[in-house]
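Missing here: one protein chain of the complex. Every other protein chain is in place.
The chains carry the letters A, B and C, assigned in the order they are written, with residues numbered from 1 in each.
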Amino acid sequence: MTTVSSYQEPEAQGAERRPDDVMADDVIRVMAPDGTVIDDIGIDDETAVALYQAMLRTRIVDDRAVTLQRQGRIGFHIGSLGEEASIIGSAFALRDQDWIFPCYREFGAALLRGLSMQTYMDNLYGNANDIVKGRQMPDHWCDREHRIASVSSPIGTQITNAVGFAWAAALKNDPLAVLVYFGDGATSSNEFHNGLNFAGVNATPTVFLCRNNGWAISVPTDKQTASESFAAKGVAYGVPAVRVDGNDVFAVLKVTRDALTRASAGEGPTLIEAITYRLSGHSTSDDPTRYRPEGEAEAWEQRDPLLRMRRYLAERVNWGDAEQASAEQAIHHEVKAAIEVSENTPKPALETLFEGVYAEMPWHLREQQAELLAGTRAPGHGE
Amino acid sequence: MTTVSSYQEPEAQGAERRPDDVMADDVIRVMAPDGTVIDDIGIDDETAVALYQAMLRTRIVDDRAVTLQRQGRIGFHIGSLGEEASIIGSAFALRDQDWIFPCYREFGAALLRGLSMQTYMDNLYGNANDIVKGRQMPDHWCDREHRIASVSSPIGTQITNAVGFAWAAALKNDPLAVLVYFGDGATSSNEFHNGLNFAGVNATPTVFLCRNNGWAISVPTDKQTASESFAAKGVAYGVPAVRVDGNDVFAVLKVTRDALTRASAGEGPTLIEAITYRLSGHSTSDDPTRYRPEGEAEAWEQRDPLLRMRRYLAERVNWGDAEQASAEQAIHHEVKAAIEVSENTPKPALETLFEGVYAEMPWHLREQQAELLAGTRAPGHGE
Amino acid sequence: MPEMNMVQAINDALRFEMQQDDRVVVLGEDVGKVGGVFRVTAGLFDEFGADRVIDTPLSEGGIIGTAVGMALYGLRPIPEIQFSDFIFPAYDQIVSEVAKYRYRSGGEFPCNMVIRTPVGGGIRGGHYHSQSPEAQFIHVAGLKVVCPSTAADAKGLLLASIRDPDPVLFFEPKRVYRAAKGEVPEGDYTVELGKANVIREGKSLTVISYGAMLYEAMDAAEKAAEHGIECEVIDLRTLWPLDIDTIIASVKKTGRVVIVHEAPRSCGLGGELVSLINEKAFLHLEAPPRRVTGFDTPFPYTLEMEYLPLSHRILPALTETANY
Partner (left out) sequence: MPEMNMVQAINDALRFEMQQDDRVVVLGEDVGKVGGVFRVTAGLFDEFGADRVIDTPLSEGGIIGTAVGMALYGLRPIPEIQFSDFIFPAYDQIVSEVAKYRYRSGGEFPCNMVIRTPVGGGIRGGHYHSQSPEAQFIHVAGLKVVCPSTAADAKGLLLASIRDPDPVLFFEPKRVYRAAKGEVPEGDYTVELGKANVIREGKSLTVISYGAMLYEAMDAAEKAAEHGIECEVIDLRTLWPLDIDTIIASVKKTGRVVIVHEAPRSCGLGGELVSLINEKAFLHLEAPPRRVTGFDTPFPYTLEMEYLPLSHRILPALTETANY
């Protein structure tokens, strides 16, 4: 973890090469990068601490998961290093009845909403207790209890799904809204187009949160679109849009709240472009040094959303090294306990491979199940 | 055919219900609906007559094709009644080296570029001389000789294809541009999104011509998008866009020429929204009275692009009833002769069914061909 | 029982279920005011309003993608794809989301919907208004695939599909939309999914077909009977999962089988049937299972009646197989 240092706005560098730069005038910001408040939106200290703690928890889990992957104890991890404010700020704004349609980086939002650390860890391990029964890669969970849909790998599909869900609720006068996450790359997908268009025409209560983290694996945003910004794309669908400093958790909270207010008032969808930065590789399979301009990540490290909050909290609630250490320790403890349980939980039982393809197992799957169970086990897959 | 009458701007009615209305301030117009020139773009009389003749030819062919379908002599027709100015004006702007990627209503553009009436008619009949060998429905032709790609039924697919073609030419420093046609409904397709996005990022020399004719079969434009206009969608892709009175053939010619100039100068794509109206049903299979608001079509009949040109020509080149009658007669004659030949041309030979699926016929198709040829003929399909 | 054609029977099923269950919504291109290009949803817009009979933008991906969300919410969406040739822009949503949502969420999120779409040739539609893509869905785990051939089955199978907990591709053979006419039970009426219908009994050989080609198979079977060949004709009705028991029982009885479908031959459902029959009734086979199908070419326009596996192409296969 980076420790607090005195703040310096990073030099223009790779970081400034794209027009969607976070320092542009139309980008909403509540808290300056040095932690001072520009625009008091009335966040009390308790909330501020809660936001920070959620971000911290997200980061520590992330860090631990990367280590587990490097150690070969889990197969894969895709995290949110540097994007915690965009994820936590927006999820925090939600009301109880609202739903989340996640992309693949939002485990922090799920933990915030109540997904247990154990459940998350079991998903990383794909074990018998995994909520998705070891069927998907790590970080592809779901959480109906806390109103979160299922993570899917194909880019963008959740966008139209989220619109349909919100639309259904509106048709039934059910006063909920749906927050859907996706990346800058996803704006090029068929799904972004369809989702925004259907939402615009039917004024669905959907909040579109585009995490513009500068990259789609190795493809930078200027190869993704010639649009002036991702928010500008809202015009094509009659969907109001806003750009926000995605590393300013208060600002993200504010614009999401505003969008929810609009949605609840029947005023339809909002597109939020949260400008942030992927400080890590795309996933544990990626090496960003192959394509990232030198200095770019370093510049963004200066804008780290956690640092910014620590500066703020240091000013406001006397959050010092002691508070930090004890918060970290508690989280480490929680994570460690969960890992221990997950690691000692067996793989999903063999027969589960065939369950739930359909509500009831048809004859051909019963036959295939019997065939597999009667045979020998795959090497290294013994139970 | 409607005859010339004194002009009255139609009353607000169905016609005015959508925000993309043709009378809006930002809509480019060169010739007023009463035929008077607002903005002299230097079109000589010969050109004006040529444009009118091409539109007239298009309309007469259309009319005849509908009759052929009603008489059961051809299976289907999809025409361009009321949209002739958008189609002819834009195609007329092209240079020799430019290409067209058509939708399904642009036979007028193909005839203008040199597709013979006979070839077109053989396509309507799907006979042995059909350029596509009777494989596709009527109005699904292609014309490599005159640089026109193949008509496809799936909405929008030609848009990305056109972008790829233009992109390839640009990569090879080949100074051509590509004009691609599609409807308002097609803007909702995946293809519009992908085509515009790829064109924007790669600055391809593509001219996107959206014929906004108010309807996608029975779906009006306000159910198609909540965008303020179709041109507004260009912003999402960094593609400059313009709205034009699609029933003003001079204006369409002008904006297309401007777009081609930009494309040739390496300045990339342009999106043109040509606001026009589908005066007929969607195709010979459709009955628009089921869904069209009363008075809407009537209002647009007043804005008929052919009428407008006749008013203009009557003023400028003394185009009177005699000129009109002789022009019509020549076209009728041409069409009649082509029909006679097409009708007396046999069906495609049976073996052609299997040819050209691949460059060389593989064994399985040779076997299937032999199987078919050895068997008896389908009822009513004897040769 | 009233007589209805297939269009009316489907319309009747939709209306009935919409009256019973306010979770049912219909969405698609032109399904609203105009009642669909084949008039299958005629009258529903007037009866149930724009919130339940929804005209959408022109995007099949958007239609299915939003229907997924509706299903997750708990509605019973019935998206219409105007022609099954135009289902491919939605293919990703269907194979990646609809088919897998229940499984990949560990059972947390069922994603049942009925995707209705007209299928098949014989209406002079050429390449893109004639195709039969059922195999492209059968291959995908998690989907059920249905294709009725009669008006009564269309109603009964559609009501069963809407109430089924799994997603169903409901292919409507448009060549017989109006020709398939018959008595259709009023009110509530379901036909169980996964059950084939033996519509003609016989000992000489088994003919398996479905949809519009069923009529051609029956016609050929009647003609074969004139030559003393008694065919057992099976209407699959549910294409996946198949009614394997009925199929195997019949093949064990006859020892001979001809499969008829208008979809292209290679990697079609016919191939799967041949394999299953080999696996389960090999020793009963007295002749090679035969496939009479559409050819492995795009669907043609002018020569479509030569492309389709009509009675005149089926009959020789029946006699040759019977006499093998």
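In the analysis below, a residue touches a chain if its C-beta (ideal position, glycine included) is under 8 Å from a C-beta of that chain, and two chains touch if they have at least 3 such contacts.
The structure presented is a predicted model; accordingly, all values stated were derived computationally and were not measured.
Chemist: In the complete complex, the chain left out here touches which of the visible ones?
Modeler: Taking every chain of the complex into account, the missing one touches A, B, C.
Chemist: May I ask which residue of B:53, B:118 or B:150 touches the chain that does not appear here?
Modeler: Reading the full complex, the residue touching the unseen chain is B:150.
Chemist: So one chain is hidden, and I want to know which residue out of A:75, A:175 or A:295 touches that hidden chain in the complete assembly.
Modeler: Of these options, the touching residue for the absent chain is A:75.
Chemist: Pick out which of B:52, B:76, B:107 or B:165 touches the chain that's been left out of the picture.
Modeler: Reading the full complex, the residue touching the unseen chain is B:165.
Chemist: Mind pulling the chain B residues that touch the left-out chain?
Modeler: 101, 130-133, 135-136, 140, 142-144, 149-150, 152, 154, 157, 159-169, 171-172, 190-191, 193-195, 197-198, 201, 355-360, 362-364
Chemist: On chain A, what residues meet the omitted chain?
Modeler: 75-76, 126-127, 130, 134-137, 140, 152-155, 185-186, 188-190, 216-219, 223-225, 285-286, 290-291, 347-348, 350, 353-354, 357, 364-365, 368, 372, 375-381
Chemist: Since one chain has been left out of the picture, which residues of chain C touch it in the full complex?
Modeler: 85, 88-89, 91-92, 95-96, 99-100, 103-104, 127-128, 135-136, 138-142, 240, 263-264, 266-272, 274-275, 278-279, 282, 285, 287-291, 295-298
One rule holds for everything that comes next: only the chains that are shown with their structure count from here on.
Chemist: By mean C-alpha position, what chain is farthest away from chain C?
Modeler: Centroid comparison gives A as the farthest chain from chain C.
Chemist: Could you please state the distance in Å, as a whole number, between where the Cα atoms of chain A are centred and where those of chain C are centred?
Modeler: 41
Chemist: How many angstrom between the C-alpha centroids of chain C and chain B?
Modeler: Computed from C-alpha means, the inter-chain centre distance equals 36 Å.
Chemist: I need the residues of chain A touching at least two other chains; which ones are they?
Modeler: As it turns out, chain A has residues touching two or more other chains at 190, 193-194, 197, 201.
Chemist: What are the residue numbers in chain C that touch two or more other chains?
Modeler: Residues 56-57, 59, 61-62, 89 of chain C touch two or more partner chains.
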